[in-house]
Structure formats: structure tokens, C-alpha cells
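I have placed the structure first, in the form of C-alpha cells, so that the comments after it can refer back to it.
On to chain A.
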Amino acid sequence: MFLLSLLIFVPLLFAVVLLFTKESQVKYTALAFSTAEFILSLRLFRDFNPGTADLQLVEKFSWVKSFGINYFVGIDGISFWLVLLTTFLMPITILGSWKAVEKSQKTFYVSLMVMQTTLLGTFLAMDAILFYVFFEAALIPMYFLIGIWGGPRKIYASIKFFIYTMFGSVFMLLAIITLMVMTTTLEGGAMSASFIDFYKLDIPFVGGTLLNSQTLLFFAFCLAFAIKCPMFPVHTWLPDAHTEAPTAGSVILAGVMLKMGTYGFLRLVLPMFPEATAYWAWVLMLLAVIGIIYGALVAMVQPDIKKLVAYSSVSHMGYIVLGLFSLNQFGITGGLYQMLNHGISTGALFLLVGMIYERTHDREISKYGGLAKAAPWFTIIFMIITMSSIAVPMTNGFVGEFLILIGAFGANKIFAGFAVLGVVLGATYMLWMVKRVFFGTYGELVEKYKGKLEITKRECIVMAPLVILVFWMGLLPNHFLDWSKVSLEHLVNSKDKYTLSYSLESEKIENKNLIAFKNKTVK
Partner candidate 1 sequence: MLNFESLAAIGLNHYLIVSAALFCIGMVGVLVRRNVLVILMSIELMLNAVNLSFVAFSHFSQNINGQVMVFFVMTIAAAEAGVGLAIAVTIFKRFKEVNISFFEQLKG
Partner candidate 2 sequence: MSNTLLFSLLFIFPLLGFLFNGIRFKSKNYKLAGIVGTAAVGASFLISVILVAKLIGLEEGARSITVHLFDWINIGDFSANASFLLDPISAVMILIITGVGSLIHLFSIGYMSHDERPSKYFSFLNLFIFNMLLLVLGDNLLVLFVGWEGVGLCSYLLIGFWFTDQQKAAAGMKAFITNRIGDAAFLIGLFLVFTNFGTIEFSSITSLLPATAESGWSGPITLACLFLFIGATGKSAQIPLYVWLPDAMAGPTPVSALIHAATMVTAGIYLIVRLSGMYMLAPDVMMLIAIIGALTAFFAATIAITQNDIKKILAYSTVSQLGYMFLAVGVGAFVPAMFHLMTHAFFKALMFLGSGSVIHAMHEEQDIRKMGGLKKYMPITHFTFLLGWLAIIGIPPLAGFFSKDEILWYTFASPAGSKVLWVIGAITAVMTAFYMTRLMALTFWGESRVSKDVHPHESPVSMTIPLIVLGVLSTIGGWIGIPHLISHYLPGHIPNVLEHWLEPVVKNIELTGPATMADEIVIMSLTMALIIGAAWTAYMFYARKSSIPSKVSKALGPLSTAVENKYFVDEFYNSKLINPLIEASKGLWLYIDVNFIDKVTYLASDFATGCGRGIKHLQNGNIQRYAMYMSVGLILILSLILMGS
Partner candidate 3 sequence: MDISVLLFYGLSFIVLCFALAVVVSNNPVYSAFYLAITMVSLAFVYFILQAYFIAGVQLIVYAGAVMVLFVMVLMMFDLKKEKDSFSKGRMSNFLKVSSVGWLWGLIAGAIYMSSDLLSMGATLHNKDGVGTTTKDLAKLLYTDYIFAFELLGLLLLLIAVGAVAVSRIKGGTHA
């Protein structure tokens, strides 16, 4: 049973099938396929064992033997929810952009399917080169999504996005190669690109100086992931990419792609460079705090709704990084949880903004007003998502943000103090926007499209799972955290000497057979 490989490559197969589907049918087919993929991913609940920190459902095949590069995938508590988030958001995104995409639908849905393969691959890859390949390959469909179906400045935005992220990745590639060369010093002496071997490395570290291998490698990885997140000051690609991207692009970008950066921190940086992380965490925390406040302040004065949400992403991602680098259990758990929350609430916000944009073809805040009267149901859903975004208790955002803050407080009280300020600013920019868009008298756009603004049934179906999750995750976080708890505890407790053990699926079957055989003979 190659569940993970199936998960990764079935969307690719679907993409090929979509190519041969009629243009008029393609959206239904795409929805069916993505739902099928989601249902397939639900099997993880059965096959994944949350009781162990080991890597599970491992598949490993040799790829480039001489360099020790393998096709090596596996899942543990860290990647578990991100995989599900990806498969969960995809059908929602597809259903959400049914109407928005008019031109070359086939290419659009094929891009989304390919996107899903690369995203899942990134989260599941356990081999550095495989990870890198997926990490980079994810850019391509996103580049097309922005470049083809984007707004007026789409070319600028897509190229900016591409080059920014590419720039960081180059350093990561360099670092990966260095690490691969280092693995030859491990026992066995063969070169290896697997994360597991990277974790075993004992990379020399000297505190206080930059020019030592662990620090350099640490910053190389950090740069790549910081750009992806994005963190201040390398965030400027995000607002442009978001404003120009079509709704689906924004949702996937904010919901899943940004998580690749934070996931990278969690999967690679923290366990691989423990001393450098401990020593330099303050830099990342500082940047994260600056990002939180800066993102919130800048979001406050944006004239464009989507740009506002984009900058709010910068702020929220700052929280996640802050949590991860507080290096204690609260912070890391909160960080992981906030990744999911951000995926859901910001994804939902982009969907909602997209819905309203579909109708009015304008996102200028000043042209709105009084939307609450024209579209009350839409407003209710928007308010719920807003509450989640500004972390009102009982919604998902609160649990994540609270854990992050308490973690950060344990690590550094001053940073935490400033981060708490972000809570106030977060409420300010969101509510100010809500006030200007939804309250007051009818704005010019609302006046013009008065009758057509209410949310449709299809859109309700799109939003319903998100709204349910907002409360579910807010009220019963243990349902979610229990699946990751052991892995995260393991990460926190063995930070300095992180290991990840695994057994191949095929071996397991053999073992089972062996046990069965033994049992038989005993009988």
C-alpha cells in the first residue's frame, strides 16, 4: 500500500485525465477529482499512528545512487495536518473558483492539480533533493496561476514572486549540497541526501561569529524559508502576488504555500542546527515581531481589501515564526496550529474577497460601504472569519495565537510584549476594514450591484466547511493537536540531538508475515 505516493501522484494522474476532458466538463471533473483525493487522504486517519514520533508509511527507493539521493517519503505528526490541509483546501478552492475562471479553464484546473502534487510532495519528502525538487516545482503552477489568470499587473507580480522565492532557494540548494557532502563523514561513509542522515550530523558551531559552518547553513536555510513565509523584510513579493493572483491562487498561496516556509523551519532548521537555532533564535524572533507589527500597521492603511488581507498574512506568519523560534512546546505547538488556522481563516478571507470581487470587479475599500445591509448572510460569514482572523476566543485563531504568545513569553518577555500589541493592531485593521466595507450607508459599488451581492448556495457550500472548522478547531483543539502531540514533544525534548527513526513499509509487511508465521508454528 503506497498511500503517500498515491497521495502525491494521483493528482498528477488526474491532471493528465483533465487534459482529455471536455472544456465544459472540466470543472466538475476537477471538483470530483480533488474530492476523491481528499477522501483518499482521509485514509491517513486510519493508517497513521499518532502514538509514536516515528516516521510512518515510509517509502524509499533509490533515485540517484551515487549521490545517495532517494525517492524517500514519510509522514509524522509535523506533516500530518499540513497534508490534510492541502487536500482539504483544494476542493474548496476549486469549487470557489468555478465562476471566477472563464478563460482556458482546462489549463487552470490542471495547474491546480499539479500544484497539489508539488505541495504534497514538499510536505512528505524526506530526502533533501526530493524536497528541493518539489519545493521549487511548486513555483511553476503558481507562476502560471498568477501569470495567466491574474489581474492587470500579473506579469510583474508573477515574476517578482518567482524570482524572490527562487533567490532564497538557491542558497538552500547550496546548503543541501554542503550537507550532503558532510554526510560522507557519517558512519558508512556514503553520501546521503536524506533528512534522517542530516539530523545525525554534528555540524561544528561557534557562537558569536557568522563564518562557521552551522551558522552559515542555518542562515542559508532561514533565508529560503523566510522568503517563502514571508518574513519582514523579504515580504514585498507577497502583497503583489496576492493582489494580482486569482482567488484560487491566493487561497492556495496563503493557505498552503506559505506553510512550506514555516514547515521548512520546523522540519529542517530546528532539528538540524540546534546550537545555531538556540543561539540565533532571537534574530528570527525579532524579525517575526517586526513582521507582526509592521504587517499589521501597513495592512491598516491599505486601500485594497485583498492587499490588506495579504499584509495581514505577513503579520500572521510572523506569529507562526515567533512561535516556532520560541523553541518551547507551547510555541512550537502553537506555531503548527497557527499554520492550520492561517490556512483556514486567511484562505477563507481570500475566498470571500474573491466572491465579492467576482460581482463588482473592484476591491477598493472606499468604494464599498453598507454591504452588511445588502448581503447579510455574506456579512455573517465574513464576520465569523474575521473573528477567527483576529483571534477571538472560541475560534481557531485564538488557540494558536495564545499558545504562540505564551510560548514566546517563556522565551523572551519583551518580544512577547510587542507581539501582544499585534493582537490589538490585528483587531484594528480588520475591524476598520469591516467598518468601511460593511457598515455605513451604501457605497457606490454596493449601490450599483445591490441585488446581486448576497452569497449563493454554491458559495455557502464552499464556506461551510471552513466555518465549521473555525469553531471546531477553536473549541476542541485536542482533536487536532493529539495527532501531532507526540511528534512535537519529541522535537522539543530532543532538540539538541534530534533523531527520527522509521521502518520501511515493505519491511513491516515482512515482519508481520514473520510474526504470523511464528504464530502459526507456535500453534
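Quick note on the criterion: a residue touches a chain if its C-beta (ideal position, glycine included) is under 8 Å from a C-beta of that chain, and two chains touch if they have at least 3 such contacts; residues count from 1.
How these were chosen: all candidates are chains of the complex that A comes from, given by their letters.
What you see is a predicted model, and the numbers here were worked out from it, not measured in a lab.
Every option in 1, 2 or 3 comes from this complex, but the candidate touching chain A is 2. Touching candidate 2 in their complex are the following residues of chain A: 160, 163-164, 233-234, 236, 239, 294, 297-298, 300-302, 329-330, 333, 369-370, 372-373, 376, 380, 387, 392-394, 398-399, 402-403, 405-406, 409-410, 416-417, 420-421, 423-424, 427-428, 431-432, 434-435, 438-441, 475-478, 481, 489.
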